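FYI, not all chains are in this one, though none of them got moved.
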Amino acid sequence: MSDVNVVHERKSRILSVADAAASVADGMTVGVGGFINSGHPMSLVRQLILDGRRQLRVVGAASSGLEVDLLIAAGCVSEVVSPYVGAEGLAGIGPAFRKSAQEGLIRVFELDEAHFYAGLRASAQRLPFNPWRAGVGTDFPRVNPALKEFRDPINSELLLAIPAIEIDVALLHASVSDAYGNVQHNGTRYGDTAIHAASSKTFVSVENVVSTEQIRANPLATSIGGATGIVRAPYGAHPYSADGHYGPDTEHIGEYLGAATSWLKTGERRDLDSYLETYVFTAPTHSEYLSRVGIERLLTLHEY
Amino acid sequence: MQTTVETDFGAETDVAAPHEIMAAAIAHGLLDGQWVEVGANLPVPRAGALLAHLTHGPNMTVMIAMTKAYLRDEPVIDEFEFITDVRAMRWAEAYYQHDQLLNNQRHRANGVFFCGGLQIDAYGNSNLIGIGDDYRKLRFRGPGAIGTCNATVQVGTWHLVTMSHDPRTLVERVDYVSALGYGRGERDLRESLGLQNPGPTSILTPLCIFDFDENTRRARLKSRHAGVEVDEIVQRTGFEFAIPDSVPITDGPTRAELTLLRTRIDAGGALR
């Protein structure tokens, strides 16, 4: 039976940061996973900036962090879909988000996290919308007319119709995957699987590529059973934490925040451009970025 | 194309049984990279999916007993009586929690589905609800649609399949449409309803394969299995169907495929 059984082999889904990011074109809707100060696919985010992407509709996490702020600061974004952009105690509001929204440089698709997941779910379910009750009587439908009040067809109750949030490419970061896209997160997974389910393609950067045998040892842990592509990226969430691998680099986050806040307060982009120059444009690969950060700093982050 | 093959390894006989021909026909229609369910207690679609996986489908996503599996390294693949058989879990790369699977339909567009029915009609509609004019007093209450109504909308490709080629099953019009094929042949019906795939590709039976006329959307004979005469198909079918001037023989298993079926996929002989 050798004539039929050995012709084709299972294809590896591992690809480079640049090849994964090449699936994103100007004007697309891009989902970015993680949660505030954790789990963002930063090697892929930086690649979008390097590639000069423009007019992206960015679907951040239900609570987005400064990875979305950075994309805004770099001029990649035309619209943000997220119920929150900030960094908790480090920054209540993302500075570039705040400035760009105030000045009309970006649109904000204003919604609550429940609306956010209702919209993602509609995309995953291939529906034009999903209903939600919370939000009636608020200003959401006024400031975001895409959230439309309607009467439900069964009881005539007033509800909001949340349109599907359809994502072209989702970019996530996780703990491990095998070569075939079986991804396993540590911890609660935040909203990553909902972003994946709403997306046409999903690229996941991981701390480690592992054997399929290791995946099979605990299939309950498989959070995504078949990502489009897997990117090898140890420290791939830096400066944010990767659950179970390293904590956030608050010093580096502070460096970005200082630069972005200077732009917000003074209109002067010098510090911000210098940040982008140092950590993106003159460090165009993930390893060059990590070199720029320095191994000494990275080694301080390994606790919990 | 030769459908009865001679072989001296693994098979009790060198002639492919009707169910083996069905399995091979299913396998030949599947593409590498597709997502396919391997149901329990549905030996023919199961064998067809696994045959495709072992021959030309290393990148197929095989769903078996609610787990995601890669089975090309298994010397002999167990047949399960129940979809809840936990023996499948040892192969699992992921679990499909059932309610979450039903929440995640967008990625199912790459899927292929095999839809059964108490009745299957000339326009590819299926009925698992029951038989009888009065829904409140069915002569025969069916088991329910399971997920056939939804799966036949969400997957990219689907087929009807029955093990009972007889006039009670293959009818002119189903009593109740629980999975929509082409309705009554209305033009662009599925498109106008917003259904994402173009409709059923074929009806697979132990005697033959029907496909659907591009204009009328009625079933028409596409091929007959080796050893089956057209007359028998006509007599055992409850609807009228077009018959081409020359009816080809169904593309059954090659010698190597038959060996794979009998030694690794269907070692228990459920298809014979």
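In this document, chain identifiers A and B correspond to the written order of the chains, with residue numbering beginning at 1 in each.
Assume a contact is a pair of C-beta atoms (placed from the backbone, for glycine too) under 8 Å apart; a residue touches a chain by one contact, two chains touch by 3 or more.
What you see is a predicted model; the values in this text were computed from it and never measured.
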| query | How does the whole complex break down by chain label? | reply | A x2, B x2
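Note that only the chains that are shown with their structure count from here on.
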| task | Under the touch definition given earlier, write down the residues of chain B that touch chain A in their complex. | result | 32, 54-59, 61, 67-68, 70, 72, 89-96, 103-107, 154, 196, 254, 256-257, 259-260
| field | chain B partner contacts - residues on chain A that touch it in the complex | value | 1, 3-5, 7-11, 121, 123-126, 178, 180, 182, 197-200, 212, 215-216, 219-220, 222, 225-226
